[in-house]
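The following block contains the structure, expressed as structure tokens.
All protein chains of the complex are present and in place, except for one that has been dropped.
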Amino acid sequence: MPVIVDKAIYRDGSRHGCGDLSDELASLRERGDAGSFIWIGLKDPTDEEFALVNSELHLHPLAVEDAVNGHQRAKMEEYERSLFVVLKTLRYVEATSDVETGEVMLFIGDRFVVTVRHGDGNPLQGVRHRLELESGKLAHGPLAVLHSVMDSVVDNYLVVDREIRRDLEQIEEQVFGSAAGGDANTIYRLKREVLEFRRASQPLAETLHIYLERGSGRHLQDDARVFFRDVADHLRLVNDHVDNYDHLLTDMLSAHLAAVSVRQNNDMRRISAWVAIAAVPTMIAGVYGMNFEYMPELSASVHVGSGEFRYGYFVVLLAMGGICVGLYRAFRRSGWL
Amino acid sequence: MPVIVDKAIYRDGSRHGCGDLSDELASLRERGDAGSFIWIGLKDPTDEEFALVNSELHLHPLAVEDAVNGHQRAKMEEYERSLFVVLKTLRYVEATSDVETGEVMLFIGDRFVVTVRHGDGNPLQGVRHRLELESGKLAHGPLAVLHSVMDSVVDNYLVVDREIRRDLEQIEEQVFGSAAGGDANTIYRLKREVLEFRRASQPLAETLHIYLERGSGRHLQDDARVFFRDVADHLRLVNDHVDNYDHLLTDMLSAHLAAVSVRQNNDMRRISAWVAIAAVPTMIAGVYGMNFEYMPELSASVHVGSGEFRYGYFVVLLAMGGICVGLYRAFRRSGWL
Amino acid sequence: MPVIVDKAIYRDGSRHGCGDLSDELASLRERGDAGSFIWIGLKDPTDEEFALVNSELHLHPLAVEDAVNGHQRAKMEEYERSLFVVLKTLRYVEATSDVETGEVMLFIGDRFVVTVRHGDGNPLQGVRHRLELESGKLAHGPLAVLHSVMDSVVDNYLVVDREIRRDLEQIEEQVFGSAAGGDANTIYRLKREVLEFRRASQPLAETLHIYLERGSGRHLQDDARVFFRDVADHLRLVNDHVDNYDHLLTDMLSAHLAAVSVRQNNDMRRISAWVAIAAVPTMIAGVYGMNFEYMPELSASVHVGSGEFRYGYFVVLLAMGGICVGLYRAFRRSGWL
Amino acid sequence: MPVIVDKAIYRDGSRHGCGDLSDELASLRERGDAGSFIWIGLKDPTDEEFALVNSELHLHPLAVEDAVNGHQRAKMEEYERSLFVVLKTLRYVEATSDVETGEVMLFIGDRFVVTVRHGDGNPLQGVRHRLELESGKLAHGPLAVLHSVMDSVVDNYLVVDREIRRDLEQIEEQVFGSAAGGDANTIYRLKREVLEFRRASQPLAETLHIYLERGSGRHLQDDARVFFRDVADHLRLVNDHVDNYDHLLTDMLSAHLAAVSVRQNNDMRRISAWVAIAAVPTMIAGVYGMNFEYMPELSASVHVGSGEFRYGYFVVLLAMGGICVGLYRAFRRSGWL
Partner (left out) sequence: MPVIVDKAIYRDGSRHGCGDLSDELASLRERGDAGSFIWIGLKDPTDEEFALVNSELHLHPLAVEDAVNGHQRAKMEEYERSLFVVLKTLRYVEATSDVETGEVMLFIGDRFVVTVRHGDGNPLQGVRHRLELESGKLAHGPLAVLHSVMDSVVDNYLVVDREIRRDLEQIEEQVFGSAAGGDANTIYRLKREVLEFRRASQPLAETLHIYLERGSGRHLQDDARVFFRDVADHLRLVNDHVDNYDHLLTDMLSAHLAAVSVRQNNDMRRISAWVAIAAVPTMIAGVYGMNFEYMPELSASVHVGSGEFRYGYFVVLLAMGGICVGLYRAFRRSGWL
């Protein structure tokens, strides 16, 4: 059964090998030692592989269905004899600024924990290792495993949160920096990832709240309960941030689109202003190019001696140049150029 | 009575023929066998047709009114002697990306279930067939039918959810892909379908929640209750998705409109820049076409020998060309061309 | 007292004439017959007219104040000895697509109902008539009147709902149809009517919910209560629709404005492209109209024999035409023309 | 002490002079006459002035701090021995369409009421006067004063509400009327005033709700409680309206900006179309002004007899005119002119 990643019995917080599942479970139940339990770790089990494990543990069929199907919402569902927990894990891919969602499921029974992991990047191995070094915590039994996994998943949310904030600040700089860059595409994509983040963290906060206030978490002893409340508290922090990112990205999208539109309109205005300036000498030249044989304002120079001839021509050229310069200055003053 | 699609008695999970409705009902009630019941399936009954069935079952007139009228909101309404349930079924039409809404209504009594189906595409037949193969479940009585129908309706929401997501991803690719296509119309239409989806799934989640927390669902035994909570949980997943689709489509609409506007403005800027470039030689040509008899800058070439004549003309042409090339380069540098 | 539209005593569901108000009331109270009551119908009473009725019934002064002032929010207010209900009636004016709001108020006492109607278009007459045909229902006493009025008001909301949806679909067709028409004005106006609708239906849903959950409606017998829950349920349906209309209109406004802007920008681009095409022959003509006496590229034809003369001229004309056709094709290819 | 605007003892609803504050208070408390109390009216008291009054009444220091500071949120705060109420008064300034906010504070004790008024335009004088004419109401003691002040403040909200609606309708007419006027500035300013309105009325609705449901208002006798519920009800009406105004103004801003943009774009299109029309004869004239000595299409007329000469010239002029008229008609048909 290569689908079983790890399997061990924990007694008073220390690890022991685990033989046949049903025999071990029976002997654990017989002894009635509250802190002892079997911890089985699975990875991407198929229907049949899961059935093998389940034949010994008698998990609830609805929980099994969810565990095999995957793609569940984060939740803590209490069945008669076990607690079924779905956690969405997040992973940030630096190269594409993508948030990827994985899944960890836990079946918490009286004398066993089954952790099921879908996809890569789930840090369950690290959790088991750290817990084995904290025998005091392990001695609290299966719920200690649940807390450690949750804590690790939520701590990881904080890491992804930090990465998202970094991306957001980078976009902010692009949008509001001197270059006035950025593009709607990037902003939309980050928003999408933020939504993906929220889809993982918000349902968990809800379900944990319900577990602690109305579910069996209500009956936890205060010293254990406070650990789950710590996780809930960090989730609230993360959810606050994620909400803020969403709002800021919406505002940024507006501001960015505004900046782009303003810049493009400015360009249009500048181009049009130049065209307007060019239109004036074109028009004047058109008038003097009308080929009338006698033009009063030019006649003095055209038909008389060549000394005055020069003067008339320059008057027209100067008039053109002067009007252009005047227009240029007027446009500059109104900020069009 | 062709309006009755199917009719049978289920005893201990196995199907038996059903004779006269009131006789059978009376005998079922007499025996007091909790898991036995009659299941009547109707399709698009008219007022009169329904009255025939109802004359035996004595359903509540308000429920009957809703069942005959159709177009109800999803709900679970508890009457004194029966539970009336309205479910909205969804169907995705690939050709038009349209979500179509149908209706299934259930009257759950002590010894009977009546399922009423409006419109096509409701998979009730499949449900009955599957249930008849699971006699263990059927033996739980009428509520087992309710759960199976609900589960099937909600599983189907997940199918439509997947189709909607596929459409959304397609639009995303159009809007953000290299071609920067997509159109507001398509986005709006998908939003409309998403709203239609939500109109079906959100009220069901509400009413199921109320049934389980404050209604008679509260008194269900834990092993039955957990099955309805499974449905509620999948509904929450669907509703989360639908909310996300709505938000993403809103953002996409903004981003798309921005992209269209940016592209159009870019085109305008490019055209204007070309016009501006063309305006310069036109102006210069206008000046030299003014027909002055003596033009200082040209006189050397016009009135003197033909060697210099060529040179003057080329100077003007080169000046025009040079200015055009200079403008072209300047416009390129500022990203206008 | 012409302000009294109708007045009658109902005993066991059948109508009897009503003499002096206080005498009749006293005799009804004496007999202690639960289903007997006086039903007085008023229309637009003035302060003084209302005082005449009130002198016999001793209604609460605050309720009287509201009834005389009008323009109240829909509500169910419980006073020590009576229930005061304000309902907003809606009427759809086809000609202007306008939703008009009227008001019906009810004072529900132990042995009397007073219905006060403001404005036209309130279907109270129809309600009394229908009730008088259902003596079984009337025998339930004053609350049967309340239910019938509410049911009739809410059924009418469904009618207006249908009209609004029709208007919305018409606008959708205008906005998204091939003609891409519609105008912001119409969309805004429909939104305003939708808000007017919601202003009537949403407070009624709220107040009815409170009446049924926390008010004296809580103490109604189940068989009466279920009738008010039916009204509440239809109200929820209406309110869902109205919310949807509001969202769809907002989206449609965005999409419409986008469509208008896109169309206008397309027009601008097309005009500019034509101007750009025309700018080229103008420029070339400007160059060849410069009146240089010797033009290298033309000299061969101008100063030499007439055979070549023609050719040169056509070369220029063909160049102009060719460039224009080339530009036209290029612009078509990029979708500008 | 000019800060004391008015001071009186009310016994059984009738007014009596008030001597030394502590003596009168002691004698009122001794007699134990529930409806008798002192009512002190202050206006803009300084820290020291307030201390003088307080030395006799022993109000709670936190309430005193708020009363002296002013600028509080509307609230009803219950202290051990008194109720402290902050009301925001509104005043509509017709000239500037400005909503101005004032403040009235009340300290409600067992045998006293202190009303503190900040700013002008607070109708407390009118309230005292009206109450003194209603000795029946006054005999209910200090809470009668509280109700009268609240009722008067909220009635005044309804007045301001009406003015705001009038302004809104005026803007609607400007924006959607034939002239298509209005400006973003005015819309924004009205929105700001609407927010100022909501800042006054919404917290009062909240705090009054809490007072009646969870505070000591819960213990009021039904006949008194119903008066406060009447105020709460009118507040709900006002808050509904204010919410609607806010939404309508947002929509109107969108619609107005759309209208402006559409009008400006129409103007641009019209101007561009005219420029495009003018470009054609300019281009043609440019071609015929190229001064070729032999132009095939003109040669027949230029070089041949004068009879044909005229014809050729008119052909060109007519061609120009024809093209212009053709373009003009085409542009009209596509709605550009």
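Labels A, B, C and D are assigned to the chains in the order they are written; within every chain, residues are numbered from 1.
Simple rule for what comes next: contacts are C-beta pairs under 8 Å (C-beta built on N, C-alpha and C of every residue); 3 or more make two chains touch, one makes a residue touch a chain.
Predicted model only: the values in this text are computed from it and were never measured.
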{"item": "Of D:4, D:260, D:323 or D:337, the residue in touch with the unshown chain", "value": "D:260"}
{"item": "Among D:268, D:323 or D:337, residue touching the chain not depicted", "value": "D:268"}
{"item": "Which residue of A:23, A:44 or A:240 touches the chain not shown here", "value": "A:240"}
{"item": "Candidate in contact with the missing chain, chosen from D:15, D:73, D:130 or D:225", "value": "D:73"}
{"item": "Absent chain, residues of chain D that touch it", "value": "60, 62, 66, 72-73, 75, 77, 79-80, 184-185, 187-189, 191-192, 195, 199, 203, 250, 253, 257, 260-261, 264-265, 267-268, 271-272, 274-275, 278-279, 281-282, 285-286, 288-289, 291, 302, 306, 309-310, 313, 316-317, 320"}
{"item": "For chain A, the residues touching the chain missing from this view", "value": "176, 222-223, 226-227, 229-230, 233, 236-237, 240, 244, 247-248, 251-252, 254-255, 258-259, 261-262, 265-266, 268-269, 272-273, 275-276, 279-280, 282-283, 286-287, 289-296, 334, 336"}
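Going forward, only the chains that are shown with their structure count from here on.
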{"item": "Shared interface numbering between chain B and chain A [over half = same, under half = different]", "value": "different"}
{"item": "Centroid distance [mean C-alpha coordinates] between chain D and chain A, Å", "value": "39"}
{"item": "Distance between the centres, which are taken as Cα means, of chain D and chain C, whole angstrom", "value": "24"}
{"item": "Chain D residues counted as touching two or more neighbouring chains", "value": "289"}
{"item": "Touch-based graph of the chains, sorted into line, ring, star, complete or other", "value": "line"}
{"item": "Which chain pairs touch, all of them", "value": "A-B, B-C, C-D"}
